[in-house]
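As you look at this complex, bear in mind that one protein chain is not there, while each of the others sits in place.
After this line comes subunit A, so read on.
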Amino acid sequence: MADELVLLDVHVSMFGMRVRIALAEKGIKYEYREENLANKSTLLLETNPVHKKIPVLIHNGKPICESLIIVQYIDEVWKDKSPLLPSDPYQRAQARFWADFVDKKVFDAGRKIWRTKGEELEAAKKELIDALELLEGELGDKPYFNGDTFGFLDLAFITFYSWFHTYETCGNFSIEKHCPKLIKWAKRCMERESVSKSLADPITVYEFVLMLKKKYGH
């Protein structure tokens, strides 16, 4: 019996992109459904009643929510191909720790950059740069965060690369200037088809944010 998979998502969401990459890495076929967050579908409200957010992966009728939880689920169910999480328990804990750090620090700071002005904006920029520098430190001289091969933490963080142009333009600064190794790493990841096909174009992301800024008066 073939698996039935539906992904409720939004094209520019860095969280949705994570799931797309994971599914592509494992060569899994699925139905993609683009949600309009201003007019959420009944299916989204039914499958994620607690948060009403995307992404939601529906596997044979059963929903899984929260991007990193979905990615771990995919990795565990389709465990015979392209493992994403390290097999060593300590490396696994480190990957989870830094993915959690990306969610808490990078996302929050990035969000403030396109939503604020003046002093608040400058503070958000510093927050983001500090977070990115810590991540660059964690990468070190490895080709990937996961070591020699692309893995969970690379997947969790690379999706934010599609939002760098937006952060840089709204904040008037260059991420490459502060974190050149991160940009090299990002370009290396983009050579992977699973990544290049899953990430939204940075211009599309920026235009989406401009639309939001206009709509909500940021």
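Operating definition for what follows: a contact is a pair of C-beta atoms (placed from the backbone, for glycine too) under 8 Å apart; a residue touches a chain by one contact, two chains touch by 3 or more; residues count from 1.
We take it that contacts and distances are computed from a predicted model.
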{"item": "Hidden subunit of the complex - UniProt protein name among \"Nuclear cap-binding protein subunit 2\", \"glutathione transferase\", \"Histidine-containing phosphotransfer protein\" or \"AP complex subunit sigma\"", "value": "\"glutathione transferase\""}
{"item": "Omitted-chain contact residue, chosen from A:V10, A:I28 or A:L134", "value": "A:L134"}
{"item": "Per the touch definition above, residue among A:I64, A:V106 or A:L182 touching the missing chain", "value": "A:I64"}
{"item": "Contacting the left-out chain in the complete assembly, out of A:E4, A:E34 or A:D100", "value": "A:D100"}
{"item": "Residue of A:E31, A:E76 or A:E120 in touch with the missing chain, whole complex considered", "value": "A:E76"}
{"item": "Absent chain, residues of subunit A that touch it", "value": "50, 59, 62, 64-66, 69-70, 72-73, 76-77, 89-90, 92-93, 96-97, 100-101, 134"}
